[in-house]
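The structure appears below as structure tokens.
And then subunit A:
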Amino acid sequence: MYKIAKENLSALFRKIAESQELYLPIENCGQVNYGVWTEDANVNIDILKTVKSPKDAFFPQSENLYTCVKEDKKISIKAEQLKEQDFVVFGMKACDIQGVEVLDKVFLSEPVDSFYKARREHGVIVAMACGEPEETCFCKVFGIDPADPKADVATWIIDGELFWKPLTDKGEALTDAVKDVFAEDSSADAKVEAKKEEINKITEQLPYMKLSLEGWNGDSLDEKFNSPVWEELYKPCLACGTCTFVCPTCQCYDIKDYDTGHGVQRYRCWDSCMYSDFTMMAHGNNRNSQMQRYRQRFMHKLVYFPANNDGMYSCVGCGRCVEKCPQSLNIVKVIKAFENQGGEKA
Partner candidate 1 sequence: MSTLNNQTEQVKEISGVNPLKCMKCGKCSASCPSFNEMDIKPHQFVSYVQNEDIEALVNSKSLWKCLSCFACVERCPRDVKPGKLIDAARQIVIRQKGQDYLSPNEIPELLDPEIPQQLLVSAFRRYRR
Partner candidate 2 sequence: MQRIGVFVCHCGTNIAATVDVAKVAEMALNEQGVVHAEDYQYMCSEAGQAKIQAAIKEKNLTGIVVCSCSPRMHETTFREAAERAGLNPYMVEIANIREHCSWIHKDVEEATKKAVILMRAAVAKVNLNAPLKPGESRVTKRALVIGGGIAGIQTALDIADAGYKVDIVEKTPSIGGRMSQLDKTFPTLDCSACILTPKMVEVNKHENVTIYTYSEVEKVSGFVGDFTVDIRKKARSVDMDKCTGCGVCQEKCPSKKTLSEFNRGLNTRSAIYTPFAQAIPNVPVIDRDSCMKFQTGKCGVCSKVCQAGAIDYEQQDEIITEKYGAIVVATGFDMIKLDNYDEYAYSQSPDVITSLELERVMNAAGPTKGHLERLSDGKAPKEMVFIQCVGSRCSDDRGKSYCSKICCMYTAKHAMLIRDKYPDVNVTVFYIDVRTPGKNFDEFYRRAVEDYGVNYIKGQVGKVIPQPDGKLLVRGVDLIDNKQILKEADMVVLAAAIEPNPDVRKIATMLTASIDTNNFLTEAHAKLRPVESPTAGIFLSGVCQGPKDIPETVSQAGAAAVKAIGLLAKDKLMTNPCTAHSDELMCNGCSQCANVCPYGAISYEVKEINDHGVRETRRVAVVNNALCQGCGACTVTCPSGAMDLQGFSNRQILAEVDAICR
């Protein structure tokens, strides 16, 4: 295990960025999101949750697929290049890493999404343990350990020092490339273990960590789908896309054409199942009420997805929707509403 003093981190970042792009939490106008490191970037690695999850690094909010260029009557098509350079995403939390695994299930199974796959292959994830988890966190519910993130490299911040532990070959390779800036610490393992202990103690106290997912699985489809509870739950929903856009696992996208005047750019961009024009077709919309759209989002995360993916939920308990929903709606309230419903029935 290696270590580096927090105040020297810019040396590490500079070193990484010498040979590749480095994504990490950057503060801009008071908000922290993942962005590309530059010398004058306002890096903030103390942040627990960035506003948007780091899924952009692998599945950007919008990306070009190809470009058509029209010259007189001739049309030529130019496909977008797949990612060919390595890059590093630094500081991802355990929940967000799990989020990427959820995306893997979607984009890496047949038919494989080549754009996503290229990014996954070239991306090295440096994870970071959560120092001070918050009341909105509930990752443990999904079996995620915030104290011990699993990625190419795992890091911990302990008393002003960052501890660095490569876990995979990619991680080893990155470590080799940058290890000049590190020091070694023989007592590191012990310190990390103590830190994990400390973090676990905090998570014990968090209100959402003991949420029960009992009854949420593929078998409960009809019962959950037809429940009258949805009618109550959806009402304050504004039909905005905040929850889906901050979510590390939401993977829906739309494909659109942009007329550039001399051709067309085909691009894809995130879409939200909360939007009224989501999956709009010529005949209209499959889900034509907000209740249906609202239900879809949670049924997908908690019922359909696990049913198709060996029980893996497509929620990772990051709590971003809990923090960001304009009307204070969120997945926890949904889960709890059904808990109560079950209780009443029994």
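Here is how the candidates were picked: all candidates are chains of the complex that A comes from, given by their letters.
Going forward, a contact is a pair of C-beta atoms (placed from the backbone, for glycine too) under 8 Å apart; a residue touches a chain by one contact, two chains touch by 3 or more; residues count from 1.
Every value quoted in this text rests on a predicted model; they were computed, and no experiment measured them.
Asks: What candidate from 1 or 2 touches subunit A in the complex under consideration?
Replies: In this complex, among candidates 1 or 2, subunit A touches 2.
Asks: Within their complex, state which residues of subunit A touch candidate 2.
Replies: Answer in residue numbers: 72-73, 259, 261-262, 283-285, 288-289.
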